[in-house]
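Of the protein chains in this complex, one is absent; all others appear in place.
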Amino acid sequence: MDEVLVRVKSVGICGSDLHYWRTGAIGDLIIKEPLVLGHELSGEVVDVGRSVSHLSPGDRVVVEPSSPCGRCRFCRTGRYNLCPEKRFMGDPPNNGAFAEYVAWPAAFVYKMPSGLSFDEGALVEPLSIGAYAARRAQITAGDKVLIMGAGPVGLMCLIAAVTRGATEILVVDMFDWRLNKAKEFGATSTMNARDVNVVEKVRELTNGEYVDVTMETSGSPDAAAQSVKITRRGGTIALVGLFDSVQFEYPLLDVLMKEISVVGNYDGAHSFATSLQIMSSGKFDTKKMITHHLPLDKIEVGFKIMEEKKEQVLKIELHP
Amino acid sequence: MDEVLVRVKSVGICGSDLHYWRTGAIGDLIIKEPLVLGHELSGEVVDVGRSVSHLSPGDRVVVEPSSPCGRCRFCRTGRYNLCPEKRFMGDPPNNGAFAEYVAWPAAFVYKMPSGLSFDEGALVEPLSIGAYAARRAQITAGDKVLIMGAGPVGLMCLIAAVTRGATEILVVDMFDWRLNKAKEFGATSTMNARDVNVVEKVRELTNGEYVDVTMETSGSPDAAAQSVKITRRGGTIALVGLFDSVQFEYPLLDVLMKEISVVGNYDGAHSFATSLQIMSSGKFDTKKMITHHLPLDKIEVGFKIMEEKKEQVLKIELHP
Amino acid sequence: MDEVLVRVKSVGICGSDLHYWRTGAIGDLIIKEPLVLGHELSGEVVDVGRSVSHLSPGDRVVVEPSSPCGRCRFCRTGRYNLCPEKRFMGDPPNNGAFAEYVAWPAAFVYKMPSGLSFDEGALVEPLSIGAYAARRAQITAGDKVLIMGAGPVGLMCLIAAVTRGATEILVVDMFDWRLNKAKEFGATSTMNARDVNVVEKVRELTNGEYVDVTMETSGSPDAAAQSVKITRRGGTIALVGLFDSVQFEYPLLDVLMKEISVVGNYDGAHSFATSLQIMSSGKFDTKKMITHHLPLDKIEVGFKIMEEKKEQVLKIELHP
Partner (left out) sequence: MDEVLVRVKSVGICGSDLHYWRTGAIGDLIIKEPLVLGHELSGEVVDVGRSVSHLSPGDRVVVEPSSPCGRCRFCRTGRYNLCPEKRFMGDPPNNGAFAEYVAWPAAFVYKMPSGLSFDEGALVEPLSIGAYAARRAQITAGDKVLIMGAGPVGLMCLIAAVTRGATEILVVDMFDWRLNKAKEFGATSTMNARDVNVVEKVRELTNGEYVDVTMETSGSPDAAAQSVKITRRGGTIALVGLFDSVQFEYPLLDVLMKEISVVGNYDGAHSFATSLQIMSSGKFDTKKMITHHLPLDKIEVGFKIMEEKKEQVLKIELHP
């Protein structure tokens, strides 16, 4: 009644999709029955429920893959990403968007501004992750920000940091071609962790002041530990990239002594509208993040490209 | 011992200078003995006190015109603009920068990045007012912002709002040529209050949602009242422009019913470093805000131009 | 299906009920058809909808009178009191609790701790208004707070300020007996606005520092203007009491020059659980706020007592 039926036009493969595909689970979320993955989509409205008034068939839309309860303490305090009743598209047991059609509550379906393509629309969800993390980290005008990892999430964090007025943005990665992408999206300095001593280099670039905010998107325990070294006293570290290990050696005494705030991020909340607006501002050519287009039925090819990393791959868009 | 002697190169005339020149006072601050005005300056270091290590003669600098005590409850909590012991350059009894030289505590003197001209440097102080107000108003990525007044302060607020990621920025003024300047600095819509019903127009442009933040820089009681109408429920109004009357009719019941936050702004604090970075980012051609250059000894001409408003005047820079 | 049927046990008369009774409207909310008022209630669960699991018949409960949509931008960001789709019990066209039974969504019905009486339960809603306003005003440990007005809302603000650790709490009213109540609830100083010059007295009591936070609950334009005088530089004014006039003379220039934040408050949000916990902490004998008990069918008597103010009246509880 309050749902919308959407014909999928572009849907990106997320690292979490790959993780499910390989292992069948993410933490406690275990796939027990056949499941359709996918949650980064844009499409066209085909039909709307009776009580839906802000959308009509033919509308070009993006879909926020969360559907929280709207009533629990988390929802009431504006943190609906933590809602224990939340349905998340493509997380078991909710089928996702690697499909021709998806139905979803209209309140989480947004009309696309006319200038945006479906491919750009499918990038709104990953951008919303970066926008949310940058907000949680309270990045503000004039900040020095360092981003660990220049994959799709790292680049979206970069865009979010630029948008919020960060004036120096350092990006660290292991691949020069990804660092070059980072420069295109506004990084003021980049460094390849294979070539330089990152802590030393950051100290030098910041005149010994280190950075106000570090966004950890690499998922590497070593990078997590390094983040503590390169963040200034009183600064903030946003954890964004999933770590492979549940626990590992971490310099928590430095977090205390430097009075750092370490801020976890789980999905995101009320960042879709902002991300749509950033996307349609025309300031970032996000399409450059899409390295591959495949028909939906070649999805296994896509997973393999991501897994093998033989090619330069950032975001793969599938088209049903 | 901890002061710096600066040879003034460019110094702007502020509306408050004009006010002192005409009336001899701003509120409780009354000029009782001859006083040198002026507080928006850039210059060159001529000499430094014994304990100054971060500056040397020849350095090109901008000067933050505040010198707070550093010890009171306001200073300790980061609100040094409210320090009751604060010396403010050009406020009685502290002589200001409409002079060949000024001496000031080194901690509030900043080296200019090499790319900036002295004229741009002299605009850092007014930009810091906008940056401070935008921070107090908590403007954030994706916000809709309206700015009342497109004078120098309004335009600096506009730059600050753009920098913080506001995606829709409406500017209201009475002069089309000022609105055109606003467009050059990033306004997405402008309206001349003489030609349109502002409340109606804002309603229309925002699909009935009104704006998240209004920055009142006009100093007009009518605009202040109008700000309450055009700000959305739960939104914020930043008061920046000095009102001519101490009190006037104000729809405070609407502030309550709409749960608006009305936020006063007095000078600014820790916004100079940020403003220098915004200025040197190259994203805004702030020099366009300077409409007149005059030698220091023609300062009276400058005051008259500002007072009579016969010419298109935004910022006048004086050069000793 | 997700509602609960509650047999009303105690229900308080709110100033807004009186206002509706006298004038038929509050602002845009106009009573056009017969309406049952009342929204400060406690009672016993009689029946629950099929999908309700946390409540059963016989449970003693309090009811939060808001039922927001849970989906709009306000709800999503934790400000559900501003939800435009919100149903509010006893606001037209939603019938209220001056009745034997009310039905309400279970998510906004809370089980009462065993130690609380129904009368205390009926005071949770007014306490939640104070707790919300104190939170919006960011009252914190060690603050000096002044409360304008010692009616039920003022006293609830007082309790909220005490709870948050305010160490000096001044209360202003026109009636000594109400000021005496304020002392019982933790006011450290009280003053009768008829006997003393409030501004002068506050200056004296605070060694010229004035207060960190003023909570305006009196609804008097004069008190609103006075609030600006007695609040310190950089302080906060919370607007809680409805003003009779939409607009009036207000010293907005002082708000700007003193960098005060004026914060509107409309109902409240996610303050019920907190208020229940404060209420059951046993630290405040809130029953002392109840001056009258009446059977429900004597409600007109209650309205008249409140209107005429011949007797010492704070809160009147009705019992069906």
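When the chains are written out, they are named A, B and C in that same order, and each has its own residue count from 1.
Quick note on the criterion: a contact is a pair of C-beta atoms (placed from the backbone, for glycine too) under 8 Å apart; a residue touches a chain by one contact, two chains touch by 3 or more.
These numbers come from a predicted model, not from an experiment.
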Report task. Check the options A:F88, A:F175 or A:Y250 and report the residue that touches the missing chain. Result -> A:Y250
Requested in this report: From the listed residues C:T23, C:N180 or C:Q277, report the one that touches the chain absent from this view.
Outcome: C:Q277
Report summary line: Across the whole complex, the chain not displayed is touched by chain B residues 69-73, 75-80, 105, 107, 269-270, 273
Query raised in the report: For chain A, which residues reach the chain that was dropped from this view?
Result: 27, 74, 79, 81-82, 221, 224-225, 233-234, 239-240, 242-243, 245-266
Query raised in the report: In the complete complex, which positions of chain C touch the hidden chain?
Result: 131, 134-135, 140-142, 160, 163-165, 167-168, 273-275, 277-278, 281
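Definition applied: only the chains that are shown with their structure count from here on.
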Query - Most extensive contact between chains (C-beta pair count) - result: B-C
Query raised in the report: Hey, how far is the Cα centre of chain B from the one of chain C, in Å?
Result: 40
Query raised in the report: If you look at chain B, which of its residues touch at least two other chains?
Result: none
